[in-house]
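Structure in structure tokens, see below.
A single protein chain has been omitted; all remaining protein chains appear in their positions.
This part shows chain A:
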Amino acid sequence: MKWEVVIGLEVHTQLTTKSKIFSAASTAFGAAPNTQTAVVDIALPGALPVMNRGAVERAIQFGLAIGAKVNRKSIFARKNYFYPDLPKGYQISQFELPVVEGGAITIQVQPAKGDPYEKVINLTRAHLEEDAGKSVHEDFHGASGIDLNRAGTPLLEIVSEPEMRSAAEAVAYAKALYSLVTWIGICDGNMQEGSFRCDVNVSVRPEGQAEFGTRREIKNLNSFKFIEQAIKYEVQWQIDEIESGRKIQQATILFDPDSGETRMMRSKEDAHDYRYFPDPDLPPLVISEEWIERVQRELPELPVAMQARFAEQYGLSAYDARTLTASKELAAFFEATVAAGADAKLAANWIMGDISATLNREEKTIADSPVNAEALAGLIKRISDNTINNKTAKDVLKKMWESGDAADVIIERDGLKQESDTGAIEAIVDAVLAANPKAIEEYRSGKEKALNALVGQVMKGSGGKANPGMALELLKKKVG
């Protein structure tokens, strides 16, 4: 039987506010345990929550960025459960009326087999809530330690429709969402520190069946690799279960990166009954037209719009435009390079090629590139005006990277100027032709490529400085 996979994601993004959602304690990561807590965060009786304007603003930004409806009025609710890292005994969240409803994101999918494709994923909602504290389970003589620094950190929980049909689509969605929330700056994107955590709902059904199968929810995945591994394992497990005649039970499960397997956390029987009700401490959140309009005006150009502009304004391919808008910093670097006088297509090639490769190798981001946009433009201008050829340019870039010198300084100092003096190249061409009678014969008998090898030899003979186009032309002229 052929099975169809159905996946929906719930992503918890920690918002980049300085203070907590309901208290004035700091949200900075990594402080000594319990030093960033206020009376609200440790749930002292009588302490009342006061909403952070910055958290609401970020929710509005997100809603507008995905073309969703930003509710003019939304409600905070208590989600009741007992766990020591949640001292109030309830999490303040949103239930019936979330701050953001609807919206959509376009994803770029690279399937395991076949061509990449685009797909639009609809979102159900996004709501504001508070994060819980952290439990430390080791080394306390049979007790658990509780750190409430994280308690009250603002979260935007972003819920998708169950519209993904493969692990590749789920990863593409998570990446698109990640790219968007970091692009608009509402989340710092630090996955190791838990700033972007995914819960993945997975079910399978026979192809063609209208109803969904029973789903299991994989909790708390904090890397794209784990999302992919967990889904693949879980899908195969569910198919094996069904094909062995067993039924899938609704459950919450955990993924163990060490074993690559998923395991049960709790089944439906002891699943939480959260008994949501409106929080009497918090009247409805009202967002004015003016507020939404201001956020809309201040919203940066979004990746999709920027891609279209790059294609239009710089004549780039869709692929190049997408690659260069992978992050705001990379896009800014590209535009700065072009603004400094570089040819746009060459700039795109160099940034996606040598620059990105070297940054990757040295585990740096574009922000720490030793060669800045202006310096790169200086190099590209020398390629465009034929001062150096492409191959020499690669060496020059390497030297720029190490020394921080400008391209012109290195070209001058090392005598790398391309040889465009016909007489000088001609002499080398003659010598090469004299040494390769066989290649000449091959070329004359119709093997066009035979001369390419000779261009290489001319380049070598000139110490890499010959203009390769000119060398090929001279070779053809002399042989033909």
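Assume a residue touches a chain if its C-beta (ideal position, glycine included) is under 8 Å from a C-beta of that chain, and two chains touch if they have at least 3 such contacts; residues count from 1.
Assume contacts and distances are computed from a predicted model.
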item: Missing subunit (named according to UniProt) among the choices "Energy-coupling factor transporter transmembrane protein EcfT", "Xanthine dehydrogenase, molybdenum binding subunit apoprotein", "Aspartyl/glutamyl-tRNA(Asn/Gln) amidotransferase subunit C" or "NADH-quinone oxidoreductase subunit L"; value: "Aspartyl/glutamyl-tRNA(Asn/Gln) amidotransferase subunit C"
item: Touch with the omitted chain, as defined above, among A:P283, A:G404 or A:G456; value: A:P283
item: Contact partner of the left-out chain, one of A:M51, A:V159, A:I292 or A:M352; value: A:M51
item: Contact residue for the chain not shown (choose from A:M1, A:A32 or A:A112); value: A:A32
item: Sole contact to the chain not displayed, among A:G46, A:G114 or A:G142; value: A:G142
item: Chain A, residues in touch with the chain not shown (by the definition above); value: 17-19, 23-28, 32-38, 42, 44, 50-56, 75-76, 80, 82-84, 96-97, 135-137, 140, 142-148, 265-266, 273, 275, 278, 280, 282-286
